[in-house]
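Please read through the structure below; I'll follow up with questions.
Only one protein chain is missing; all other protein chains are in place.
Here is subunit A:
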Amino acid sequence: MENSTIRKSKVWSPEKIDEIQEKAELGRYRIRGQATKRQDLPSFDDLVFTPAGLSRVALEGYREKCDTQVVIGAGRVKRPLVLETPIMVAGMSFGAINSNAKKALGIAATRCGISTCTGDGGMHPVEREASEKLVYQLLPSRYGLNPYDLKRADAVEIVVSQGAKPGTGGTLLGQKVSEEVANMRDLPLGVDQRSPCRHPDWMGPDDLGVKIDQVRIATNYEVPVFIKIGAGRVYDDTKLAAKAGADAIVIDGMEGGTAASPEIQLDHTGIPTIAAVVEAAEALHEIGMKDEIKLIIGGGISNGADAAKAIALGADVVYIGTAMLVALNCNKSLYVEDYEALGTVPSACHHCHTGKCPVGIATQDPALMARLNPEEAADRVENYINSITMEMQIFARSCGKSKVTDLDPTDLRSLTMSATMITGVPIVGMGTTRKPYWANYDHSTEMTEMALR
């Protein structure tokens, strides 16, 4: 039969056809959770460590210590934030996830000596109780914000934007606006909540400086103040955030997660984390504040290699959100029929926006919530955090560093030209700027001479 071969088009791929037909049904853009699913982004996988050999001495893993502690706000505030390992649990709102998940993250973070973060929607009492170190987010929505919780925070994070969806506000679909969520946010029950993208009471970096001063007064100058920005114009934004007076700057790359966002924005806004960290570190270095202001990098960090490479490129701490949820059980092969009912499978689920999370994390439904045991989940997250810490230490020790934060760009080589262009790290095979000895040969002459012999 003529033309019997089934050929799929690259232009009109099955995914693209699905997307068009779904929009034709929905009457709006697609909204979903998790993060971009682009396969073509430059990432930390494009870099490798170059461990010690004869030119450097590696540290003995079993005997020689490798320090992981980081302090944010030292010399700037009365009560700096001490992290026992350069990892923080990124902001995820009560609303996006439930109180069981918050509790589990808080218990695990406390055991590991690191912080959790409220996210949008206010400070849930369960989270405050479980988290010894809690970062309180101050967002454009101001949901649940009050001076008492502000004073109970261990750091305050002024959120300008989020890596998954920089330049837009938050979204929480009505199925997740339960009675408790609605009360905490002062919203009508079950509305599709949209929150603003701009803060209500400041517009630019000069105003932001006054705002930071206000927060410092309200917290009695005790705790560090962060500014979080979705990665876009990172170089300029970092300088402006530093000028505004932040103790730490959080840059959230485009691989950052979300509980609900327009899908098209996940894939087409912001810049990748690997590029963001370089721009931010360069900006702080240029204004002479690299040591004083801490740089926190988030967006797709999933293991100790990502974290250590981000640190080597200039970050002081990494923010981890989605991977913490995965450690809780997100996308685990349990309750498979519920994944199927959502039209997905374990390991590919991004249905946080529906409120029907099969494993009981991104839901406010009491029956689904019961599937997440906070104590057991806390054990898993604790194990995960400890694993990443150990992985970071492996790289630091093997590069001859007794402190994870001593890793630097000279410990890295790039596998791709694009990673070299982005990071300035030499590509493998070109240890520094030197060329191999045959690079200066006049090859054409040799060939000619050989031919004439």
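What we mean here is this: contacts are C-beta pairs under 8 Å (C-beta built on N, C-alpha and C of every residue); 3 or more make two chains touch, one makes a residue touch a chain; residues count from 1.
Assume contacts and distances are computed from a predicted model.
A chain of the complex is left out here; the name its UniProt entry carries, from "Multicomponent Na+:H+ antiporter subunit B", "ABC-2 type transport system permease protein", "Anti-sigma factor antagonist" or "Glutamate synthase", is "Glutamate synthase". Screening A:58, A:150 or A:415 for touch with the missing chain picks out A:150. Within the full complex, the residue among A:141, A:322, A:364 or A:393 touching the omitted chain is A:141. Contact with the chain that does not appear here is found for just one residue of A:191, A:348 or A:370, A:191. Residue A:28 is the one among A:10, A:28, A:63 or A:453 that touches the chain missing from this view. Counting the whole complex, the residues of subunit A in touch with the unshown chain are 26-29, 141-142, 145-148, 150-151, 174, 185-188, 190-192, 194-196, 200-202, 207, 210-211, 213-214, 217-221.
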